[in-house]
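Note that one protein chain is taken out, while the other chains of the complex remain in position.
Up next is subunit A:
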Amino acid sequence: MNRLQQLFQQQQRDLLSIYYTAGYPNLNDTLDIAEELEKAGADFLEVGFPYSDPVADGPIIQASSKQALDNGMTLPILFEQLKDLRQRVNIPILLMGYVNVVLQYGVEAFCQKCQEVGVDGCIIPDLPMYEYEELYQSTFEKYGLSNIFLVTPQTSEERIRKIDRLSNAFIYLVSSSATTGSNLAVSESATAYFKRIADMNLKSPVVIGFGISNKETYQAASQYASGAIIGSAFVKNIDANNLKGSIKEFMGQFK
């Protein structure tokens, strides 16, 4: 059992997860940010490895990805930075990025490295379920990695059931039909959708992301799920000149 699975075994309420882009604002901030987030109360983290063409992302994460690439971030460099991860950070870590970067690194080499440095799972939004099952699942399992699937308001019930069967950590519930960084309106249709999923009694815990930006949206999402993921709002608030202070201040609002 990896750290992520252990976490969900112990706790399935009010989990707070933060996404940030590795290599942003500076190339070597990756572990400092993770350490600071753990101190400030994050329950688990998604560390984004940047890609030149992130179609599922809105302007903020596009910009942080571009800056990270301009800073020289690559997957080999990220794994090098994560060498000391488990000396400094205890909470579960997921890597999040697009499939082409993983393909070029080599799927098996990628999974092996993840296990070596202590990464617990991955979110690869453009890796289709069919390809995952046919080509990747056995490798992911061999190295103890959890693959996280996304579900959207348009995902059919049949497909959600299948995703539930394939999941071994949690399901990432995308809050609305949008790219990352749009603001969640806690509308009737959004809460109806969250309720619909909650009523399905899935075996996997559900965490809500996309559009979660502050305490209000975090609390609203937490009512219907095990917790919520914040990405763009966090990335936008990082201050390169006051890294630790800006993280502490942002996280303070959730206490």
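The working rule: a contact is a pair of C-beta atoms (placed from the backbone, for glycine too) under 8 Å apart; a residue touches a chain by one contact, two chains touch by 3 or more; residues count from 1.
One rule holds in what follows: contacts and distances are computed from a predicted model.
Set against the options "D-amino-acid oxidase", "Tryptophan synthase beta chain", "ABC transporter ATP-binding protein" or "SoxAX cytochrome complex subunit A", the UniProt name belonging to the omitted chain is "Tryptophan synthase beta chain". Summary of contacts with the chain left out: across A:10, A:138 or A:154, the touching residue is A:154. Considering the full assembly, A:103 is the residue among A:1, A:103 or A:200 that touches the omitted chain. One of A:4, A:18, A:42 or A:75 touches the chain omitted from the figure, and that residue is A:75.
The hidden chain makes contact, of the residues A:174, A:229 or A:251, with A:174. Although one chain is not displayed, its contacts with subunit A can still be listed: residues 51-56, 58-59, 62, 66, 69, 74-76, 98-105, 125-128, 130-131, 149-152, 154-156, 159, 174, 177-179, 182.
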